[in-house]
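For this view, one protein chain was removed and the others were kept in their places.
Chain nomenclature is as follows: A, B and C, assigned in order of appearance, with residue numbering initiated at 1 for each chain independently.
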Amino acid sequence: MGNVFGTLFRVATFGESHGAAVGCVVDGCPSNLPLSEDDIQTDLDRRAPGQSSITTPRKEADKCQILSGVYEGKTLGTPICVVVKNENQHSKDYSEIAKLWRPSHADYTYDMKFGLRDPRGGGRSSARETIGRVAAAAIAKKFLFGVQIRAWVESVGSICMPYMERTPTLEEVEASPARCPDRDTSEHMVEFIKRAKAQCDSLGATIRCRISGVPAGWGEPVFDRLEAELAKAMLSIPAVKGFEIGSGFAGARMTGSMHNDIFYADGGKVRTRTNNAGGTLGGISSGEDIDFRIALKPTATILKEQETLDKNLNAVKFKGVGRHDPCVAPRAVPIVEAMAALVLADMKLKQLARKVL
Amino acid sequence: MGNVFGTLFRVATFGESHGAAVGCVVDGCPSNLPLSEDDIQTDLDRRAPGQSSITTPRKEADKCQILSGVYEGKTLGTPICVVVKNENQHSKDYSEIAKLWRPSHADYTYDMKFGLRDPRGGGRSSARETIGRVAAAAIAKKFLFGVQIRAWVESVGSICMPYMERTPTLEEVEASPARCPDRDTSEHMVEFIKRAKAQCDSLGATIRCRISGVPAGWGEPVFDRLEAELAKAMLSIPAVKGFEIGSGFAGARMTGSMHNDIFYADGGKVRTRTNNAGGTLGGISSGEDIDFRIALKPTATILKEQETLDKNLNAVKFKGVGRHDPCVAPRAVPIVEAMAALVLADMKLKQLARKVL
Amino acid sequence: MGNVFGTLFRVATFGESHGAAVGCVVDGCPSNLPLSEDDIQTDLDRRAPGQSSITTPRKEADKCQILSGVYEGKTLGTPICVVVKNENQHSKDYSEIAKLWRPSHADYTYDMKFGLRDPRGGGRSSARETIGRVAAAAIAKKFLFGVQIRAWVESVGSICMPYMERTPTLEEVEASPARCPDRDTSEHMVEFIKRAKAQCDSLGATIRCRISGVPAGWGEPVFDRLEAELAKAMLSIPAVKGFEIGSGFAGARMTGSMHNDIFYADGGKVRTRTNNAGGTLGGISSGEDIDFRIALKPTATILKEQETLDKNLNAVKFKGVGRHDPCVAPRAVPIVEAMAALVLADMKLKQLARKVL
Partner (left out) sequence: MGNVFGTLFRVATFGESHGAAVGCVVDGCPSNLPLSEDDIQTDLDRRAPGQSSITTPRKEADKCQILSGVYEGKTLGTPICVVVKNENQHSKDYSEIAKLWRPSHADYTYDMKFGLRDPRGGGRSSARETIGRVAAAAIAKKFLFGVQIRAWVESVGSICMPYMERTPTLEEVEASPARCPDRDTSEHMVEFIKRAKAQCDSLGATIRCRISGVPAGWGEPVFDRLEAELAKAMLSIPAVKGFEIGSGFAGARMTGSMHNDIFYADGGKVRTRTNNAGGTLGGISSGEDIDFRIALKPTATILKEQETLDKNLNAVKFKGVGRHDPCVAPRAVPIVEAMAALVLADMKLKQLARKVL
């Protein structure tokens, strides 16, 4: 219930933040694809904490191990289980958190739903759960030949980079501690994040993701439209509060004559002069870049004292301690890319399954 | 592939705009619930065209018939098939549309995906497909005791109503041809839509939806979060380009100390002082109102001449003809409510299935 | 819940025996396949009652109508809804049956599960439900190129035909009122069934099904083995009590040296000298004929008086009335073929989805 994603390329993630391990099982990966732990580790390292001055200095090795589904460096077509051991299982005292509900965390709702929860490091609602997703996506990318998925931070708080027509390179994104490819904006963002941190506060952000190389025809009308699956995938990431594709909310203020994307032929290839659609029509990829944005709320954990309730409904004070990212956006970039990859992998396989003629 | 929604309350829709019929099959509806064709018809009538001066004057009877799953006015627990016959099957000449791709319609992508399409009235990509969703939702609402789902138009083009703290009544929404419960704004919207129509153009819009009465505990972490399922449900509606819940994109510009919703006890009930979360925490309902907004692009069909391509990649001219809504938002309101109901119905049943103790 | 079959070629059936209609919705049918109502009607006619002296003389027209998913004689790739109207909705008085539980029928268990039931003609548990399956299978067969599915009655009561090494032709099967391709046995069966009928009794039977033309590689280990899906498909048919593939229960009495099927090369093609496996190894088709048998219990409705209980747990007498098949096997033959086709259609599409290289 709720921990499985996809129909044909099906990913189950498991693991609590401070349990024995986190990881995933991928069922439905095609066979005969080269795959090593290094392939997965590269992507995991991008989401690990402690990468820069503005992310939490907490160091986690997060070394992955492939337990099944690969033989002599090739996928077998059988389930691939990847695990990452948790190393900080007994690091801290969680008895206070166990008794109260932190504001804007999932403590209260987990208690209501399940009748209990693992209070250590957020348990299942921790962002460590996304390790399994990133690992699964590293596998998915092995057969997304020609598809390039690139995400980057577009705004942090009120600081927003100028619109970028071209898609930045991976190097441009990674060169910035904020994962914002515009150098000037990136510097401002870093300053802004540091100041928020100094003020024991946190910041929201937006991330843009652009995908090129998807041929026309992926995506399933009616309910499983490509944009619907992307929206679900993105809103399944912790802290995401919004999704828009193409013109998005701005498109709601436009007229049809402004908004419609005009088809033209570019040397035998069908193109549109604008891309307000964001790469899909009727839920199916058009061959234009898939282009979407997401909104991230500010990190819920802040080092300021806040009021809240304990389990007996008594008013209590709570102050976050420890090391937390004041803005999750830079580390969310590879997670956005991962979820996009999982959507596309499933869509590609579904479209293959239609080719009986 | 793509035409089924839900796990336990599972809805399959079928039908092309100008085929013999459209409809749905609902599998998993609990038994012993009172259900009649009138219950469904009431909701279908809200989405029918020709209801006001600003919707298309096209009249469709859209009378539903229940073919199965109901006996002596009660649901049997077996599949409920609802059909609505199409009455305008042979109304028009579609030979031109069959040969070209209308801008910002799904003609091109359907051709690329399937190798053919039904050109009559948009075929499967027509908004008539949503009849099956509305019918299914009318059934879902039969066991969503105590849950109130209310959607309304918040903006049309650049005209936006003031933020409404209280949830409007159904009567307030229905009293407005624009389905905007703020009277002054509604009048402006109607004028604005009429002007767009006179200019052979169309308009985008936003719709807000607020849901009260959902107890804490619905929604499934990790992938099937309540907000993720809502996002998917909304983006599966034709013309929807964006979704945001609670603070949404505005939240991305806030700090944690502003954004966090503080818990307090209200006479034995756990509440939060603000609702930036929009009614969910960690993907699970908190008991606060679920509050989200969607963006609708302007209607793709406009009565102005546009350039496009035919199937041989020749540049051709195309001008929409016939009767189309210049702004789909008013008629989309019941569809937004319907999709929300389908999400909640499934979530309620899933949560029931966890109660073994 | 329970009324949907398949993952990629997904069939939902609906309808009660004496409701408005029975039928199916097929989601996931590939596009561009020729399909007409006649294609479906041909298969429906084979399962209709009143075909011979030993089936019920009840005449049902059972004319199918395609409501969606087909345009100009080709499948669109969108859901195909097929309906067959029920013509005997008000034919009889069911007030007695509504109050008691017929022995070996589903009356009692439906009441326990759902709290109510449609007592007319068995409601949802009627064999009329299989109309939707046969219709869906007629569609499935449109892309099962080269696959031949042939079922026939092998035994009725204690009368069993000799083992038939070759697969009989459709004509041989259809020439027999008992659908037993061995002429002598068929004659005995017909006599035997007539005698049972005269005695107000009913008979069990076995059906064999042999499928040729399935290439090696269909079927999904571990849980969705080809034989597991076939077993489920067969046991989902009313009155089926057993399934065996290849050597089946007889294989349980053999030694490994007798049972193992020895591989050899037949002009570049891999074959086995025997087929105790019944066409699958490890859940995957081997290229040999898929060969299985099912057991059918005697028809539960008999025209003799039996004891039973009413809903108040009073002992009452019940005697079946009306027209019923004393042996359902002849009419079950096309249903067995239909369910086999649904399994293979889904397996074929799944295998296609693995071909990324």
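A few notes on this one:
Quick note on the criterion: a contact is a pair of C-beta atoms (placed from the backbone, for glycine too) under 8 Å apart; a residue touches a chain by one contact, two chains touch by 3 or more.
Keep in mind the model is a prediction, meaning the values are calculated, not measured.
For the chain that is not shown, the touched chains among those present are A, B, C, taking the whole complex.
Of C:49, C:246 or C:334, it is C:246 that touches the chain left out of the display. Per the touch definition above, the residue from A:117, A:188, A:208 or A:259 contacting the chain not shown is A:117.
Touch with the chain omitted from the figure is made, among C:203, C:290 or C:345, by C:203.
Residues of subunit A that touch the chain left out of the display are 1-4, 8, 10, 12-16, 19-23, 25, 27-28, 31-32, 65-71, 74, 76-81, 83, 113-118, 123-124. By the touch definition given at the top, subunit B reaches the unshown chain through residues 7-8, 28, 30-33, 77-78, 143, 145, 221, 348-350, 352-357.
Although one chain is not drawn, its touching partners on subunit C can still be listed: residues 1-5, 13, 101, 103-106, 108-110, 112-115, 124-125, 129, 155, 157-158, 196, 201-206, 215-225, 227-236, 238, 241-249, 251-265, 268, 270, 272, 276-278, 280-287, 295-302, 304, 306-309, 313-315, 350-351, 353-354, 357.
Note that in this section only the chains that are shown with their structure count from here on.
When subunit A is laid over subunit B using CA atoms, the rotation angle comes to 180 degrees (nearest 5). Here the chain at the heart of the shown protein, by mean C-alpha position, is B.
In this assembly, the C-alpha centroid of subunit A lies 46 Å from the C-alpha centroid of subunit C. In whole angstrom, the spacing between the mean C-alpha positions of subunit A and subunit B is 26.
Spacing of subunit B relative to subunit C, judged by their CA centroids, is 39 angstrom. Multi-chain contact residues of subunit A (touching two or more other chains) are listed as 221, 350, 353-354, 357.
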